[in-house]
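The complex appears here minus one protein chain, its other protein chains still in place.
For clarity, chains are labelled A and B in written order, and residue numbers in each chain start from 1.
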Amino acid sequence: MVGMCGMLGLVSLLIMGIFLFDKTKENLAQAIKYSGFMNLLLLTLMVVSEENEMLLMKWEWVKLGGYSLSISFRYDMYTCSFFVVALYVTWNILIFSFYYMSTDPRVDLFCKYLGLFLIAMLLLVSAEGFFQLLIGWEGVGIMSYLLISWWYARSDANTAALQAIFYNRIGDIGLVIMLVWSLMNTSDWTFTSLYALDMFNVFLVVGVVLAAMGKSAQLGLHPWLPAAMEGPTPVSSLLHSSTMVVAGVFLLIRFSPIILMNSYAQAGVFLLGTMTTLFSAICALAQNDMKKVVAYSTASQLGLMVTAVGVGVPQLAFLHICMHAFFKAMLFMCSGGYIHGLQNEQDIRKMGGFLFATPITSSCLFIGSAALMGTPFLAGFFSKDPIIEAINISNMNSWAIGLVLVATSFTAVYSFRLMFMGVGSASRMFTLQPMNEEYNNLVGPLQRLCYGSIVAGVVFIYFLIPYQVSILSLPFTLKLAAIMVTAVGGLVSWDVVKLLHTSEGTVNVNYLSFEAQVGFYSHIMHKIMPKVWMTLGENYQMQMIDRGWAELTLPQGFGQNYKLLADNINQTQTALVKMYIAIMMLILMMMLMLIALS
Amino acid sequence: MAAVGRLGSAAVRSFLWRRTALLSSARCLSKNELPGPYPQTPEEWAAAAKKYGMRVEDYQPYPDDGTGYGDYPMLPEEGVESKDPWVDWDDKWHRRNFGEAPHIHIDAFTRQRVNPNQKYVVPWKQMVAALLGFLGFNAVMLYFGEQYKHAIPVAPKQYPYNDLYLEKGGDPDKVSEEEIKHYEFPKS
């Protein structure tokens, strides 16, 4: 029975693939919706069978004996849940993009790109064999590039897309290290054999962590994520909040049994996540672009997910991925609604008072932000709170734990700031803006995702069987730590931001501060790294080795030597027969003497 | 007729002798327009400067220590992005005038690539200090955090049935001897 439903999962992928070639984009959205429901059937079956079942399907594409390249699928709880969530969210985003990109001449191609991206992402998530993982990984990277540079005539968009590719590529180095190691050490190139190997190896873990850093914008390889906001809002909402950036975290979750074997690896991952959370939250406080605030919020939540993997609760990290997809996509769609309404104005200093202009969008913004902050019993609470509880009872670096709590409070701070500047305060936008939310394609997805943000937490927790036993006896303060810091942060920020931005005038915000410029990281790195690599590459490798010694020893050197030899040989051809006969007789005598003597 | 053709082609060929730039659609630089070896004499110096369209006073090739580029001039390293956008360039996208010798690393200095002399509003040292300060501070605090790790006190787990005596393979005859109590009633 499970096998048949697994076939349903594959069939749904195939159907989406087929509908990619359809001329009407609405058909693609319908196909995705129905695929979502088909996968829901599979998920239900998985849940009903006590989540003990796992389905593995494999097709050998290139038969090479032990090293055959195969397309193999692994349907466990993670995959099934993610399929449902991703398909639901993507369906909504597609409908949203019908609204948002309605005036774009290439909107059909856009929807096809989104569909192709989705297929690549689903391939990645359901990958059992590493080859398929690589296909999905690279696929989402490429689609991210194509989609970020959708408006390719804009040079900033091109730069941002290139930046995304570069940082992803650095992560891909790690992925390749992991792939090569597992190719050499596992029997077949799959997750199952890796788990069966039950071995910790530095290369493997470093590779995985590097790959996750690149794809999920952890500290060090993070600048591409805010730059990726150059793409259209549906792209930001699908790729850079719900789906693509969680691929790195998903990889970490898949590899968590191995990472958690070694305490140093675990500590490393934990610290990475912590620093990312804090840094992104700090930077989100001082951004003036609405989409960038949400982008840094995404980066901060990704850091939280990685921290969850590092602290030993990968299942909660996955739960947070699913929950986060709902409300983050919704937040981006709200931004999209505002941006369209304001004629492409994204600066929150020029927004305000939307509560009355666009009530539905603003309420969805509020609900999404509330879910993001971890308001009790909304979606985000059921994943974020257990993660922070788990961090609070772990035996990890105390400064890092403090930083996580600080970052959690910052979540509330920037969410409240965003809401105040955008929704709450007096209106700072131009008059006569066509703020309008009378579009079904805008409101429908928002509402659906809103329901998801509210209800999904309860639904998931009801059906999910936790892998780790949660400790039920916590000190009072630790148990309530997350909610208390959130509340404190929210209250303080609301007050402060009200003081700063009164209706009479706005205080000048320092846009050159450390936070606003993202810690100056991209400025510094983008000057140093290219210079270093260019010097190494151009002066040393290119001039001295490639065009110097390599040329001299091999091609040119051989050429010179052979020229000399050829000159000598041509000098022997004197065209005098007597010379020829003389030489031949001489050689004959010599050879005969040699042979006679031996 | 054939003689006329032969004469004509001979005339064309003699005119086009060493005039490759006029010959075919495949333009190629002639031998004396290409970069050459490092100029040794002042005449070569002047000729090279003329070749690149520069004044002799401005012309300075890379030093000939094995990492040089022959007689190609050493232009100041500036990215295209930092050239003045309001000057009336011949080629506006590349911000270059016709006949001007581009920097030897022009492929790295284009609009969306390396810009060595990019001007920052915040001074460079301040930026580096801020970033390193932040990271350094965190590193130091994290070090101390490792020394004093967070841990909530826990006791060892208490199992029932005499610490699972029988389940762990204890001798059934000796059950009554080991009596482990995990609790105590307070004496009133």
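Worth pointing out:
In the analysis below, contacts are C-beta pairs under 8 Å (C-beta built on N, C-alpha and C of every residue); 3 or more make two chains touch, one makes a residue touch a chain.
Here, contacts and distances are computed from a predicted model.
Look at the chain that isn't drawn here: its UniProt entry, checked against "NADH-ubiquinone oxidoreductase chain 2", "Transcription initiation factor IIB", "AP-4 complex subunit epsilon-1 C-terminal domain-containing protein" or "Trafficking protein particle complex subunit", names it "NADH-ubiquinone oxidoreductase chain 2". Among the residues A:E50, A:D198, A:E438 or A:D567, only A:D567 touches the chain that is left out of the figure. Residue A:I595 is the one among A:M1, A:V62 or A:I595 that touches the chain not shown.
Remark: the omitted chain is touched by one listed residue; of A:V48, A:A426, A:L536 or A:I583 this is A:I583.
By the touch definition given at the top, subunit A reaches the unshown chain through residues 562-563, 565-567, 569-570, 572-573, 575, 577, 579-581, 583-584, 587-588, 591-592, 595-596.
One rule holds for everything that comes next: only the chains that are shown with their structure count from here on.
The geometric centre of subunit A is 23 Å away from that of subunit B, both derived from CA atoms. Those residues of subunit B that touch subunit A in the complex are listed here as 66-67, 69, 105, 108, 111-116, 118, 120-122, 127-128, 130-131, 134, 138, 141-142, 144-146, 148-152.
By the touch criterion stated above, subunit A contacts subunit B in their complex at residues 155, 158-159, 162, 271, 275, 278, 392-403, 474-475, 478, 512, 514, 517, 519-521, 523-524, 527, 530-531, 534, 538-539, 543-544, 548.
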